[in-house]
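For this view, one protein chain was removed and the others were kept in their places.
Now for subunit A:
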């Protein structure tokens, strides 16, 4: 199966600070890839570069055989990459259902009926279909994040990017979000996840990427990486993280 995206020699600097250096990274269709690493290692920036929320300073992102960094209209590409944020970022002016339909209607030009059917379907998947009329400020963090996942899925993306989806949640709410993500992973959705939940990463990932200081230090199956890390830095990080 083909790659959803191919990243070659990607770099990103904020001023003189080089956050990403020569990243080569690709994701196959249906693959679940988790990016781990300590804070400041550049993993969130990498994810944001994949969605072009940050414009890379150099390198290429190949999508459907084209380097999208050369294209003029980036929005045409962005709509194919769903994003789930640490802070949920539900649209505060819309209720749950409209959060999941506004993008479909405005960007994918789906009809209201079609958009609502798709939205309801995904809200059911995340277990939030009984809250369609609720406003974001009326929901708990875990509920918000599940709606955010349904919103991203409603756009029928080629891949879903998760930027530390459980880091802003109370411990008892982490479980419900991880459960949903696990189901999605098993359903064959292409996912790129940045997380600090090591056990979870180990359980659901097809591949784990370890980043440090803007570089991909090591990647491999969960088994290889957790049980048999090759690099000193990976070992040191896992020792700290799995304690």
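Assume contacts are C-beta pairs under 8 Å (C-beta built on N, C-alpha and C of every residue); 3 or more make two chains touch, one makes a residue touch a chain; residues count from 1.
By definition in this document, contacts and distances are computed from a predicted model.
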| item | value |
| --- | --- |
| Undepicted complex member, UniProt protein name, chosen from "Serine protease", "Amino acid ABC transporter substrate-binding protein", "Sarcosine oxidase subunit delta" or "Sulfate transport system permease protein CysW" | "Amino acid ABC transporter substrate-binding protein" |
| Sole contact to the chain not displayed, among A:5, A:36, A:83 or A:181 | A:83 |
| Among A:9, A:112, A:130 or A:230, residue touching the chain not depicted | A:130 |
| Missing-partner contacts on subunit A, residue numbers | 51, 53, 75-83, 85, 87-93, 102-103, 106-107, 129-135, 137-139, 148, 155 |
